[in-house]
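Have a look at the structure below before the remarks.
Complex shown without one protein chain; remaining protein chains in place.
Then we have chain A:
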Amino acid sequence: MKILYFAWLRSKIGVPTEIVELPPEVSTAGALVDWLKTRSPRHAEALANSKVVKVAVNQEHVPYDHPISATDEVALFPPVTGG
């Protein structure tokens, strides 16, 4: 699965994208965020506060209980601040 990071999530984690092999039990956006925290201390720190970690699946905003699959494009980012 391809994961994209934006804004301070990108700078805290240190990479804009990564390709990950999902364990089968990681089947929702929220489970993915929890699983990503275990990848490194940087991930754990960046993703610590789930209130400010938003998820998009295939370029649509989704809640944490949204299902995910290996072919999805998943992006993690802070609340948006455009306009």
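As a convention for this text, contacts are C-beta pairs under 8 Å (C-beta built on N, C-alpha and C of every residue); 3 or more make two chains touch, one makes a residue touch a chain; residues count from 1.
Keep this in mind: contacts and distances are computed from a predicted model.
Enquirer: Not counting the visible chains, the remaining one has a UniProt entry; which protein name from "Molybdenum transport system permease", "Molybdopterin synthase catalytic subunit", "Sarcosine oxidase subunit beta" or "3-isopropylmalate dehydratase large subunit" does it give?
Expert: Its record in UniProt gives the absent chain the protein name "Molybdopterin synthase catalytic subunit".
Enquirer: For review purposes, identify every residue of chain A that touches the missing chain, sorted by number.
Expert: 4, 6-8, 56, 59-61, 75, 77-83
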